[in-house]
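With one protein chain held back, the other chains of the complex are shown just where they sit.
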């Protein structure tokens, strides 16, 4: 099974829940989760900012195989470029299109 | 691909994100999104109120083919009728049933 976590809230509790859920999906003892993606857009982008407090947690998830995909539409609006994000985060043209594409490829959707 | 955006929050930032995401799905340069629906219920209904600040944005999305579907259960509870909504918004008996139906028809789900 595959899961996409949609992270688009500026609320720090929701951001922490999203990252904790990505970790719990990885740690599932029944090993039924094959892929975890986190698509990040809107105010959620703060959670993957290279100067943000979640850097270590995001880096550990990347190291363990979680794909982070940041929305370039959001980054353009916020005048950010890839160097502003945690190293290893990919970008996609539009987060909502990517989440649609992943679901159409069979990913389950979680919105913490 | 088809996408349903579920708008049920009274939070103005979440409402603005939902409308912006509907716009970005329409504007996708790869033209992979065929249909966008916005199902509106609970406190989200304020975003499609005919006297609300989002009127122009909702009308532009309607003009460009986005289907807006307001929950009549919510409208009954709030003592609203169709004349209280932006012109062109449809109604459905229950938003949650409509979102279920659309997903069972293959729509991806986004909850901004």
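Chains: A and B, in written order; residue numbering restarts at 1 for each.
Quick note on the criterion: a contact is a pair of C-beta atoms (placed from the backbone, for glycine too) under 8 Å apart; a residue touches a chain by one contact, two chains touch by 3 or more.
A quick note: this is a predicted structure, and the numbers were derived from the prediction, not measured.
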Please identify, in ascending order, the residues of chain A that touch the omitted chain?
-> 1, 3, 13-14, 17, 20-21, 24-25, 27-30, 32-33, 106, 108-112
Taking the full complex into account, what residues of chain B touch the chain not shown?
-> 6, 8-10, 41-43, 73, 93-94, 96-97, 99-101, 103-104, 109, 111
